[in-house]
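Would you mind keeping the following structure in view while I ask a few things?
One chain of protein is taken out of this complex; the other chains stay put.
Coming up: chain A.
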């Protein structure tokens, strides 16, 4: 039996949902608002919400002091590159695990995930040394490889759950209909897997874009992405809340816009294929 939903209950639920939503969104909203304040207004007590002198000064200063486009470009290359390479590796891996599982498939999946439980700082030293040895320090290539490896377990898991959802009977039907393996993959599997691959791609771009630990530790000036751009404004020289906010806003804007336009895919991606 469906639960009876009264208007009052509906209104209450809506209120609660909006409150939680706003609570989650508030830090981002506050960052954006602060970026339009002067440094003095940014640390005003009591805090100013909407009624302050809106200014674009911070953005101008930030753009003047550091080359935003260079950081942006690094972010795009690192996030995009690590995602593309990761997907290329993960698709066949997830494919074989979903469609030709062995006795150990579950163990391998769990083992892969377990590497995500390791604190990153635990392997910082060996990876740092490796980077020095291989001359990868402060290079886009090095960062792309590290971020790809960091996120690979998640990509494989996500794709695995998507591929698992494709009913075996449909593949059998294709076989009965005369499709050879190549045609089965080309005409049946791939079109059915594309939505899953797309949302995995999106989620991974976001994860890689926001990754701060490795990007901060393994870069200096040349390969630094937007995370380093933000960090450069939280300096011990003094409090520059407004400029830090402006830098943050500039750094998160592209990914926020991307996320906004791909909400539907993302929600599906984040629920890990649990919602059918």
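Rule of thumb we're sticking to: a residue touches a chain if its C-beta (ideal position, glycine included) is under 8 Å from a C-beta of that chain, and two chains touch if they have at least 3 such contacts; residues count from 1.
Here is the rule we go by: contacts and distances are computed from a predicted model.
**Student:** So which of "Alpha-D-ribose 1-methylphosphonate 5-phosphate C-P lyase", "NADH-quinone oxidoreductase subunit J", "Chemotaxis protein CheA" or "Multiple sugar transport system ATP-binding protein" is the UniProt name of the chain that got left out?
**Tutor:** For the chain not displayed, UniProt's protein name is "Multiple sugar transport system ATP-binding protein".
**Student:** Looking at A:110, A:180, A:212 or A:253, which makes contact with the chain not pictured?
**Tutor:** A:180
**Student:** Which is it among A:43, A:170 or A:212 that touches the chain not included here?
**Tutor:** Answering carefully, the residue with contact to the hidden chain is A:170.
**Student:** Which is it among A:48, A:141, A:192 or A:258 that touches the chain not included here?
**Tutor:** Reading the full complex, the residue touching the unseen chain is A:192.
**Student:** Kindly note down the residues of chain A that lie in touch with the hidden chain.
**Tutor:** Touching the chain left out of view, chain A contributes residues 167, 169-170, 172-180, 183, 187-188, 191-192.
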